[in-house]
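Encoded as structure tokens, here's the structure I'll be asking about.
Note that one protein chain of the assembly has been removed; the remaining protein chains are unaltered in position.
Note that the chains take the letters A, B and C in the order they are written out, and that residue 1 is the start of every chain.
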Amino acid sequence: MPELSRIGVAIATDLLGEFDALINKRGYTNRSEAFRDLIRAELVRESSSRPTGHVVGSLTVVYDHHVRLLEEKLTELQHNHSRLILSVLHIHLDHDNCMELIALRGTSKDVQRLAGLLTATKGVKHAQLAITASSEAL
Amino acid sequence: MPELSRIGVAIATDLLGEFDALINKRGYTNRSEAFRDLIRAELVRESSSRPTGHVVGSLTVVYDHHVRLLEEKLTELQHNHSRLILSVLHIHLDHDNCMELIALRGTSKDVQRLAGLLTATKGVKHAQLAITASSEAL
Amino acid sequence: MPELSRIGVAIATDLLGEFDALINKRGYTNRSEAFRDLIRAELVRESSSRPTGHVVGSLTVVYDHHVRLLEEKLTELQHNHSRLILSVLHIHLDHDNCMELIALRGTSKDVQRLAGLLTATKGVKHAQLAITASSEAL
Partner (left out) sequence: MPELSRIGVAIATDLLGEFDALINKRGYTNRSEAFRDLIRAELVRESSSRPTGHVVGSLTVVYDHHVRLLEEKLTELQHNHSRLILSVLHIHLDHDNCMELIALRGTSKDVQRLAGLLTATKGVKHAQLAITASSEAL
């Protein structure tokens, strides 16, 4: 268990009431947990915006597997950047479309560059990068 | 002055250290102030996503004033929605381009609809909506 | 192969030059492909903002597996919403932290609600939803 600090925060009673209503609605049962999540989300936004920040996250890619040579190209690209890729989950969405969830770890810059290359590949219909954590904030 | 509450938050010492470093870098001199800003920003994200949430904010529009009838159309659109518009600041960016900062207040849905109409007007090059506050969080 | 249309687009030569430079940098070799990606991304932004829009995507979750009962809670939550969950990839990030990539399909509203519940669970450090496609745009 990590060492815990207990800090005091001064906050207008009205604002606190609205915050409690919001986190209640979202299913939080513990206010400190909600504060920690807010902090971590802010640290992630910060890390993602620094090219050298270390991040983990995922790229979700949807593509039509009928496009000629597409799967070969995606595999080739992934192998050329294998040090950034932790693992891949492949899903058959329907007759035509595949979805891949690619777990990534590396500098913000490298992760974003690889995401760009996969997105730009002809036949890839959608791609969405989710930077989930700065390594520092883990 | 609004009534103040003082609450305790339990947080891993490491995570707190990173948060303090971040808010320091951003120029905060007071940790409670940073917490309050995080809370208000989260409440705004929530309000903006509810169509009936009351918001204030601004629309920033850049356009080329040479486009025929554009200024007439923008003025007409603004007058048709004048109950949403608090005030407008007009700036001459360069020989061709104007920027308008339009202060808005209303439901999230109405504000977004007006922003959409102004954005879609031919000759408007850029438009960016900034939802700044839920009326509740003021 | 889907039926193809060929349309003409009028665009300032300068603006087209900048667009070509941008997509070149991103690795596109085909301008139509870049246009199609822009369109699909815009359709996804639209679907995500409609509660009843059908979407596919992923939730990336990072958590500390030492937190008591956390894995049980996450599993329970996922089983209670199993019709939304296509598949899950589990990664051991380091001694303390796990990352799960959860492939999701359903209405924007349901997918966002499940993401909220998983995010709010005590011990979940980060969670990021990536809405990747509207079912319509597949």
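We take it that contacts are C-beta pairs under 8 Å (C-beta built on N, C-alpha and C of every residue); 3 or more make two chains touch, one makes a residue touch a chain.
Bear in mind that the values here come from a model prediction, so they are computed numbers and not experimental data.
One chain is not displayed; in the complete assembly it touches the shown chains B, C.
When the full complex is taken into account, the listed residue touching the unshown chain is B:Ile23, out of B:Val9, B:Ile23, B:Leu74 or B:Val111. Subunit B meets the missing chain through residues 1, 23, 26-30, 33-34, 36-37, 40-41, 44, 56-58, 60-62, 66, 86-89, 91, 93-94, 96-97, 99, 101, 103, 105, 116-117, 119-122, 124-133, 137-138. Residues 2-16, 18-19, 22, 31-32, 35-36, 38-40, 42-43, 46, 136-137 of subunit C touch the missing chain (whole complex, contact as defined above).
Definition applied: only the chains that are shown with their structure count from here on.
With chains as nodes and touching pairs as edges, the resulting graph is an open line. The mean-CA centres of subunit A and subunit B are about 25 angstrom from one another, to the nearest whole unit. Those residues of subunit A in touch with two or more other chains are numbered 36, 40, 137.
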